[in-house]
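Complex shown without one protein chain; remaining protein chains in place.
Let's look at chain A:
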Amino acid sequence: MTSQLGRLIPQLRIPVQPKYRPLRNVEGSYGRLKNLRSTVTALVRDERVEMQYIRLDEARGYAERLIHDAILHGDRDTHTMDMANFWLTEKQLIHKLFKVLAPRYAEHRSSFTSLYKLPPAYRENDKGAPRGVLELKGNPFPPLRDGSTDRKHLLHNVLLDEARRQYRHKKYQQLAAEARAALADSSAEPPRRPSGD
């Protein structure tokens, strides 16, 4: 029963702040909504946006909720369509929400977006707000953080590689010298085969 109910109720799969962020604006709460709306629109259009971290964190919940509603109710539902009409200022993106994003995330069991923090920019007198990157999962762009285990650029690996290369070089020179000596002996037998390192 609870699992069935859980399917009916849209739920956010992201950590939500206990209190909404004020996001000060000269136009007050309507200006805040306008900002968030443009952020959600940009996210749906570009699939990856870089902005102030708190603004992204705030807009993320609205985007998740919008996608979840689109998955649950489809484009026949009036309320969902109204919400899509409100949150997406570029109207061709409503098609994208229902035709691309809803099928893409229909089987997802985790959040539809990922949010990353960017380090502070060390400029002189920097008073800029911390920035972040928000992206839709499954986008076609290069991954921001992939789980590759390529460790060849670690300092000790670089040093070990260099040491290994030098050792090999020395060994080859030694073998070459031995071979030359064997040739100089002018014996009939062929030079000794190098036995690797």
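Everything that follows uses one rule, which is that a contact is a pair of C-beta atoms (placed from the backbone, for glycine too) under 8 Å apart; a residue touches a chain by one contact, two chains touch by 3 or more; residues count from 1.
Heads up, the rule we're going with is that contacts and distances are computed from a predicted model.
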- Message: Name the omitted chain as UniProt records it, choosing among "Large ribosomal subunit protein bL32m", "Amino-acid N-acetyltransferas-like protein subunit Mak10", "Intraflagellar transport 27" or "Serine palmitoyltransferase 1".
- Response: "Large ribosomal subunit protein bL32m"
- Query: Which residue among A:K34, A:K117 or A:R168 touches the omitted chain?
  - Reply: A:K117
- Message: I'm checking contacts with the chain that's been left out. Which of A:A129, A:L154 or A:A176 qualifies?
- Response: A:L154
- Query: Of A:V16, A:L144, A:A163 or A:A181, which one is in contact with the hidden chain?
  - Reply: A:L144
- Hey, which of A:L33, A:V100 or A:A179 is the one touching the hidden chain? A:V100
- Note on the structure: On chain A, the omitted chain is touched by residues 45-48, 50, 92-96, 99-100, 104, 116-119, 133, 140-145, 148-151, 153-155
